[in-house]
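One chain of protein is taken out of this complex; the other chains stay put.
Which chain is which? They are A and B, in the order written, and residues in each are numbered from 1.
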Amino acid sequence: MTVLKITALTQYFSGLCALDNFNVELRAGELVGLIGPNGAGKTTVFNLVSGFYRPTSGEINFLGRSLVGLKPHQVTIHGVARTFQNIRLWNEMTVMDNIRLAHHGNLQYNLRDLFFRTRRYAEREKEIYQRAWHLLEVFNLADHAEEKPKNLPYGMQRKVEIVRALSSEPKLLLLDEPAAGLTSKDTVELIELIKWIHRHFETTIWMIEHQMKVVMSLCSRITVIDFGKTIAEGTPEEIRNHPEVIRAYLGDDQI
Amino acid sequence: MLQTFVQNILNALQWGSFYSLIALGYTLVYGVLLLINFAHGDVVMVGAYIAFFIASLLLGHYSFFPHALPGGVALVLTIILTMILTAAVGVSLERIAYRPLRRKGAHRLYVVITALMCGLILENGNLALLGASRKKFPEMVDKVVYNLGPISVTNLKIAVILAALLVFILLQFIVTRTKIGMAMRAISYDKFAVPLMGIPIDTVIVFTFILGSSMAGLAGILFALSYPILDPYMGLSIGWKAFIAAVVGGIGDIRGAFAGGFILGFVEIMVVAFFPSSYRDLFSFTILLLILTIRPTGLFGVPKTTKI
Partner (left out) sequence: MKQKLAVPVLLFALLAVVMTLVQFEVIDLYIQTIILFIGINIIISSSLNLVNGHMGEFSCGHAGFIAVGAYVSSVLSVALFAQDRIFGAPLLPPQYTVYAFPVILVIGGLAAAFAGLLVALPSFRTRGDYLAIITIAANYIIITVIINIDKIGGARGFMGMKRVVFAMEDTAAIPWMVLWVFLFTILSIIAIRRFVSSTYGKGIIAIQQDEVAAEIMSVNTNKMKLIAFMLSSGLAGIAGGLYAHVIGYVNPKSFDILKSTEALVMVYLGGMGSITGSILSAVLFTLLLELLRPLQIIKWIVIPLLLIILMQFRPEGIMGNRELVDIFPKLKKFYRFK
C-alpha cells in the first residue's frame, strides 16, 4: 500500500529553484532514505510535506489525501510526524509534558470540559498521561520524565524528540538528520533505536541523513538529490556505486 | 484650497521631522540591541529641558551669568551642548540600568520594563524637581516669515525640515558606510559572533546610544523652539507615537524611521485638517494598524525567516 506519493514537486524561493520535479513513493512499513550534499533541498522536501511551505507546484498525496495547502498542525493530525536537524524540544517543559503535548491535536474534549473539569476531561487527560508514561518506559526515559530536556545529554534529547514525534501515533515519521551532532557511540545506539522503532511501531519512516553508515545500514531504498534535482534512486548497493552520486559528493575532478 | 493644502503639507513635514528624529533613536537602539527603549520619549523631554536651561543661561536670564550672547551664537551653542548632554543622559541610562541586566542574561522583556521604569523616573523626577508649572522656552532667533505667493513659511519650519533631512543623510552614511556602522549592523545579526571578531561590543552599544540620544536632544530643542511650552509629560505621547512610527517604517531600519515618522506626521495633520482634533489618535493609529496588517514587518522591514 502506498503511504506517501509525491509527484512533480517543485519549490521556488523568490526565483531560486530549491526543488525541481521531485518524485517519490513510499510504501507502508518501508524505511527510506533521502540523501544529498549540503543545500541540496532535502529539508525543503520535509518542510513541504509537513506543511511549512506551500509548494510552487506538484502534488503530495498521503494515504489518498492531498497534503498541499494544509497547515503543519493539520498535517500532523493526519498522521505525519517529524523531527528537526537542530533539536526543537520545549526546553522549559518537562520531558513528560513534551510527550503529552503531542496529543494536542486529538484531545477530544472542549473548553467547557477543561474549565469545569468534567469526567471526559479527567478520563482523557489520564489516558494521555498513561500513554505518555508507557512510551517513556518503553524507551527507557521514565527516569527522566520530570526533567527538563535542556538538562539531558544531547543524544538523549534526540531520543526524546523522536519519542515525542512517535507519541502522536504517526503513520509516517520524518526524521531530519537524526544522527547530526551525535558521537559515534550515540550514532550506533541511534541506528539500533530506529531499527527497533521500525520493527515495533506500525509506521513508515523516511529519513534525511548525512552519515552514510546510518543510511546504508537502515534504509531499504535511497533517493539522492543535488541542487534540487533527483540524481539517483535505488537500493543502498546501487547508490553506493552510482557515478552521479559519487560526482555529487566528491566533485568532478575526482573521477 | 490648494493653499491650505500646501500649508498643511509643510506642517506635516515639520511634525514628521520631529517624529522621525525621535523614531531614529528607537530604531537605532532596537536595531542593535533588540531593546525597545521606552525611556526614549522622556529622553526627548529631558533634552528640551536641558535646552531650556542652556538657552536661558546663554541669553543671560540667570543672575550669575549676566552676559547675553547674540541669538544666533546662543542657538548654535545651545544645540551643541544640548546634544552632548542629552547623549550623556542616554548613555547613563544604558550604563546604569540596561547594561548590568544584559550582563546577567535577563530576559529581553525585563530590560524593556526597566526602560519603562527609567522613563517614569525621568518624568516624575523632573516634576518633583521643577514643579508642575510649565516652562516657557525663550525665543532665540527672530521669526522670519517667507511669503511665496499665497504660502507663508517660517524660517523655523524650514530649519526643522532641513535638520531632519541632514540627520537622515548623516546617519544613513554612518550606518551603511563606516566601520562602526558596520559593527552596529553586525551586532544586530549575531551578537555572539561579533565579540569573537574582535569588535568591542560595549563601545558600539554606547555609540548607538550617543547617536540616538543626541538626535533626541536635537528633536527636543527643535520641538521647544516650535512649541515653546515645556512640561514633564511632553515626551510621553510623542515618544510612544514615534515608536509606532519606527515600527511602521520597519524597526531597525533608518529609512524606515524616517518614512514612518513622515507618514505619521502627514496622517495626523491631514486628520486634524478635516476632522475634530479629538479624532486624531483614532485615525492615525487605525491607519498605522492597517499598514502593519498589510505589511507586518513594516515598510522597510525584512521578515525574519526562521530556519526550520
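The criterion applied here is as follows: contacts are C-beta pairs under 8 Å (C-beta built on N, C-alpha and C of every residue); 3 or more make two chains touch, one makes a residue touch a chain.
This is a predicted model, so every value here is computed, not measured.
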Contact residue for the chain not shown (choose from B:Leu116, B:Val141 or B:Ala273): B:Leu116
Identified contact with the non-displayed chain, of B:Val6, B:Ala88 or B:Ala106: B:Ala106
In chain A, positions touching the absent partner: 50, 52, 71-73, 76-77, 81-82, 84, 88-93, 97, 100-107, 109, 111, 114-115, 117, 121, 125, 128, 164-165, 168
Residue ranges of chain B at the interface with the undisplayed chain: 30, 34, 36, 97, 100-101, 104-107, 109-110, 112-114, 116-118, 120-121, 123-125, 127-128, 236, 240, 243-244, 247, 251, 278-282, 285-286, 288-289, 292-293, 296-298, 306, 308
